[in-house]
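All protein chains but one are shown in place.
Take a look at subunit A:
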């Protein structure tokens, strides 16, 4: 569904520069993968690239294929052509996001927040109540996000990320703000929904043990200081991944 070959993102900040290199990365439909790494290794940069909100500096292949139609889009070409509207269209049509603290809109109640992704993509929302009860938030639907606990907010964010039936869900440290037990619970719910809906999931986390039992494959980063000024991080599949099944 997503195929990246030799994608690089170069970032300069003052005297120092950072370069993320992705020699090869593939995401298949319905598959859940993890991106694991310490902070500063470039895992958020990778997520921005996958979310089509960050323009790669260079790429051999940066291709998104719609799983239902098989229609293939060259994201790198869209970036080069300045077709930001087309990228925005890909985002709303095929992707869902779970942000660290939910990223819910504070001025909409829970139900409307969940429905938002469907409204943006112009689809009918899937059964919101059913989704909410699966996530254990069916009693929060008429409350405002400010009235929820952080764990509840993360579950609402997950509901929003899948409510429009996307092909790919990107989750950025969805468990960073909760304790380990709740984190595991949130991860499990996410994995369960992805399996049910056939949605591919990319989870970015620093907590390998949390995701290892749930996720088929993992990617890690090899960070090396080339010089005083340049740091290079290379993203590779992790070995000895103890997959759940």
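We take it that a residue touches a chain if its C-beta (ideal position, glycine included) is under 8 Å from a C-beta of that chain, and two chains touch if they have at least 3 such contacts; residues count from 1.
Keep in mind that, in the parts below, contacts and distances are computed from a predicted model.
There's a gap in the complex where one chain should be. From "ABC transporter domain-containing protein", "Putative ABC transport system permease protein", "Cytochrome c553" or "Phytanoyl-CoA dioxygenase family protein", what does UniProt name that chain?
The record names the chain that does not appear here as "Putative ABC transport system permease protein".
Which is it among A:99, A:169 or A:214 that touches the chain not included here?
Final answer for the missing-chain contact: A:99.
Can you list, in ascending order, the subunit A residues touching the missing chain?
44, 47-48, 51, 53-54, 84-85, 88-93, 95, 97, 99-101, 103-108, 112, 116-117, 119-122, 144, 172
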